[in-house]
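Okay, structure first, notes after.
Only one protein chain is missing from this complex, and each of the others stays in its spot.
== subunit A ==
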């Protein structure tokens, strides 16, 4: 009925003609019997068929990536090399994800155990030895935001067999946290960067600020609301990755739905992250520190980051949560202007999805196929994503302009810049000012002390800068790759290596001076 007589008002407003929301009849396309309950990208499903559909899409996106080497179409036993960490924000996506993980990998084992009796715990059928849910509380970053660790603990507590791992956003600036997750001593002193110029100069820090005050001064100095938004995401990302590493997790799963994935892809590209488009969908991450010679090979293990809801839209997540009566604790929202790139992208994609649901799926699938051009250089010292080698060369040239001459002796200049070690995206986040000026006052960031362009660096960046250059990158590319590329781009490679060495020397000098 609604197909034949559309609403003329809507049709005259829309640029594209509105299509019926479903293709065929109102009967479920799967069982072809029951009346449909939900329209998913033009296909109609009944409630009975919806559940198995979502579970199978979830498993299909996750299971081929559980074993260290992809199993291909042939079904083999699932044997991950470590535990599972669920990134849990309290939001709709991660709530559904945790429910699906529990439903698919924990509930069935529990059932088996009770069926087999206490004497036969059939634990050999269990895919993951341990499942943990990590929540990063951002409340302390913003005045007046409610701390919800206990709410989230209760939400996670609904699931037997899931251990709750709370982390706080200020841990990013806490050397103690760094020592705990990396198993390495933190450098005795922090480092500051100067956000007032493009070089992002590094100096040793002379303040002994607490992690919270370091976080506040960092966020306060960021040039735009978009930068605050993407910085919070980057800090959460690294906190989750090192928590995964510290909990011997081989896999980190996140509740990014198809809708969120499209938003993240578009938003990332518009903020200069085009080179890491593949990593937005899936990533193989290695801790950027190399194991000490005494450590076993397991210390070199990687964390595979997977988004098992990437074929499941926000709408299906909402229906799953509603029909399974899952309480949604809610995700903390970064309280900056609604005009950040992330927010605008979200409004655009969610609006598009309402009238053209297949288009959003097409965005995710098309963008996910993009293969960035150019070799990967070292990973960014801030977000630990690959950087584009050519972009680094370009930045290195920019940085060299501050030296007086291309003479080897000048590379020992004490003016050390963070810029060449950042990816394009992080560099933009730290230095790109909006034409409308800095962060508006309503962000409520506490302002204290005299204005200074110096801000402290996160604990991992400090550690990476202090680490000897030759152990910085054990995995980004295999040793043979490095050698080959080093030969091919001899000059460039040498230049970069020198600068990292210089940095090490420089940082070491600072520490000795300040220590004594």
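Criterion: a residue touches a chain if its C-beta (ideal position, glycine included) is under 8 Å from a C-beta of that chain, and two chains touch if they have at least 3 such contacts; residues count from 1.
Rule of thumb we're sticking to: contacts and distances are computed from a predicted model.
Novice: Would you kindly match the missing chain to its UniProt protein name, picking from "Cytoplasmic tRNA 2-thiolation protein 1", "Dynactin subunit 4", "Ubiquitin related modifier 1" or "Adenylyltransferase and sulfurtransferase uba4"?
Specialist: This omitted chain is identified in its UniProt record as "Ubiquitin related modifier 1".
Novice: Which of these touches the unseen chain: A:32, A:158 or A:354?
Specialist: Looking across A:32, A:158 or A:354, the contact with the absent chain belongs to A:354.
Novice: Which residue, A:182, A:205, A:226 or A:254, contacts the hidden chain when the whole complex is considered?
Specialist: Selected residue, touching the omitted chain: A:254.
Novice: Among A:29, A:62 or A:92, which residue is in contact with the omitted chain in the full complex?
Specialist: Of the candidates A:29, A:62 or A:92, A:92 is in touch with the missing chain.
Novice: Looking at the whole complex, which of A:288, A:315, A:427 or A:464 touches the chain that is not displayed?
Specialist: Answering carefully, the residue with contact to the hidden chain is A:315.
Novice: Counting contacts across the full complex, list the positions on subunit A that touch the omitted chain.
Specialist: Subunit A touches the chain not shown through residues 1-2, 7, 21-22, 26, 35-39, 44, 47, 89, 91-94, 254-257, 259-260, 309, 314-315, 317-319, 321-322, 328, 330-331, 333, 346, 350-351, 353-354.
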